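Okay, so here's the structure we're looking at.
Excluded from the complex is one protein chain; the other protein chains are retained at their positions.
And now, chain A:
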């Protein structure tokens, strides 16, 4: 679940939902959500939101013709990814929650995900004016169990090697949330220190959650000891419960053998016991994997699941639900784009597979380590997943940041966007010394032919006078003499 995954730095341009009334200009909010996982790992998610009510861009509508989707399937992560990201924060890393962003700890984690979202959001119901929102999120998972020598306790200092000292003076809100959902029923399992002043309850991703809230702008919070070091101690170690399985998750792999053909498969799991829901699957495949679209098959529960057919059987299918879009690749110019809406039946695994042929690249187009393989970007799943608990309508400005990035319009479901793992595909790689070998071989062959030809044409040939002697002849003459036949 929390395997080390490559960082995906995404810039999402989303058209935001309808916002609220007027707000002070250029507001900044920050928060940190700490979720202790049953395994002993600790997930920490930072969210920073800068909002400019200044009109940065006066053009009204986004021209969708200019919208671009780009993916870098893999990037080696290092502190260089964090430094420019930190520069976008108004308090840099001098005050507030950003003090905790210390590179040498953040990159020694089991999971690291860093994102920047820029989007326009409407300032009023009719969307006559637009604010711009810059949202920066950073999620890390600390392996507290291993680094803590078997103890599952954690504190801010142990995770980040820093403590919180002062709030960012520019922030209108600066809070730390600690997830105490499964332990809040009785106070015997764990203890949070210092005790929280307030708790917050909400439906996050379809489940009821309880958070202990620490408001840094509350002067009493820090002033007592000049710093805030949140600690969590387990009074009774939790049993090894299996982590809850999410309703939607996905897996992707490449199969096939040899270097000519292969198959890309995406497995979509719907673990909801009784509800089916549609999923929008977006795939971009580089041009050097030549897709055979006629081999696109979608099977769930052993039956074929055609994107349009399945849905049209419904009494009154909304038009937008019957959707499949394919844009073929152009060599060296444009990748394949495959986008489709798939209905996932309740409690099922749906397999989307498509065959491809590997193309030969030009000699200079190979990467410096071509035998390592070529990365194929992850597919993106967007879905409205049914919730267990009905959520209230989200108050856009009032609620914490962590549940407002993808707000829920309908209380019975929540929006989720998933990225599958990137794939590594081997392409047929030539022997790069081949041109030289060919030159050498042909030259040698030409040289050998030429040599004999040259000898044949330029040498003079003498007729050798037959010599009188020879051992065989003498022997033959001896025998002939003995037989009384004239010698040769």
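Miscellaneous remarks
As a working rule, contacts are C-beta pairs under 8 Å (C-beta built on N, C-alpha and C of every residue); 3 or more make two chains touch, one makes a residue touch a chain; residues count from 1.
Note that contacts and distances are computed from a predicted model.
The protein name that UniProt records for the chain not on display, among "pantothenate kinase", "GPI transamidase component PIG-S", "Glutaredoxin domain-containing protein" or "AP complex subunit sigma", is "GPI transamidase component PIG-S".
Only one of the listed residues, A:125, A:293, A:424 or A:443, touches the absent chain: A:443. Interface note for the absent chain: among A:243, A:328 or A:451, the touching residue is A:451.
The chain omitted from view is touched by exactly one of A:87, A:126 or A:362, namely A:87.
Residues of chain A in touch with the missing chain: 84, 87, 90-92, 94-95, 166, 169-170, 436, 439-440, 443-444, 446-448, 450-451, 454-455, 457-463.
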